[in-house]
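A protein chain is absent from this complex, but the other protein chains hold their places.
This part shows chain A:
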Amino acid sequence: MKLGKRWLPAHILVWTYAVLLVVPLYYFLASAFKSNDEIFAHPFAPPSSLGLGNFRTAFESADLGLAVVNSALVTVFSLALTLLLAIPASFALARSTGRLAGAVEKVFSLGFLIPTFAALFPTFLLAAATGLFHTRIFMVLFLPATALPLSVVILVQFMRTIPPEMEEAARLDGASTFAVLRHVYTPMCLPGIATVLLLNFLTFWNEYLYSLVIIGPDPAQRTVQVALPTLKSITGTDYGVLTAGTVLTLVPVWLVYTLLQKRMQQALVSGAVKM
């Protein structure tokens, strides 16, 4: 389709919105290298030096280094547990034709409709009852459960595309069920597994409210998303430090996004469609 002159207003509107998206990010990046006085005097000016003082202060005053480690631990272990639970379950559901498997699959897909936020307080009680309150361990156990419905639905669809002859051939060679899962299904579903990993990486790394309530404010345990807002009060709002801290938490996600842009968009789109 030709885009004529009458598209001029559309171009302008779209690029205005794009600027609105970029300006705060630019402001953040620039401010991370400035002092408060510089920020107030010239909010839009590029930084005069690239000193890392603000980053150092952010690291020290909010223990961000430890928080990043905590976030990484929670994210990595939750991702591993999600795959450990979701891959065998999807395998089982994809190759069974029985009514039971159908019912189980339905139970998982209904999980999209559960608003996890509403159950925040009961989850907190569960954490208290299991003695895992104020620990990262509970989050590692809990987060995979919230990710299971979407992960299972996506993986089942991928596994259904594998022809049954593949399994039959492996069986003739004497492969056990686990061998079939390990050597046939898992390798052939790597694109699906990557999708699930990316989606869950984003959710787990960015999780805030549950981490706040369940892991709590203890600097030794808290994740980076919980530590970040404390910069606001600790520093009496030193914007330079605040923005430096925020930039730090964005770096991992932004790196993954830039490297895997196409795949990330596909993953999120397919995630939203399934919901």
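Structure notes:
The rule is short, and it goes like this: a contact is a pair of C-beta atoms (placed from the backbone, for glycine too) under 8 Å apart; a residue touches a chain by one contact, two chains touch by 3 or more; residues count from 1.
Assume contacts and distances are computed from a predicted model.
Per the UniProt record, the absent chain's protein name among "FAD/FMN-containing dehydrogenase", "Cation:proton antiporter", "Sugar ABC transporter permease" or "Glycolate oxidase iron-sulfur subunit" is "Sugar ABC transporter permease". When the full complex is taken into account, the listed residue touching the unshown chain is A:V22, out of A:V22, A:V76, A:L190 or A:A220. Touching residues on chain A toward the chain that is not drawn are 1, 3, 6-7, 10-11, 14-15, 17-18, 20-25, 27-28, 31, 40, 43-44, 85-86, 88-89, 91-93, 95-98, 100-101, 103-104, 106-108, 110-111, 113-126, 141-142, 144-146, 148-149, 152, 177, 181, 202, 205-209, 213, 225-226, 228-229, 231-232, 237, 239, 242-243, 245-246, 249-250, 253-254, 257, 261, 264-266, 268-269, 272-273, 275.
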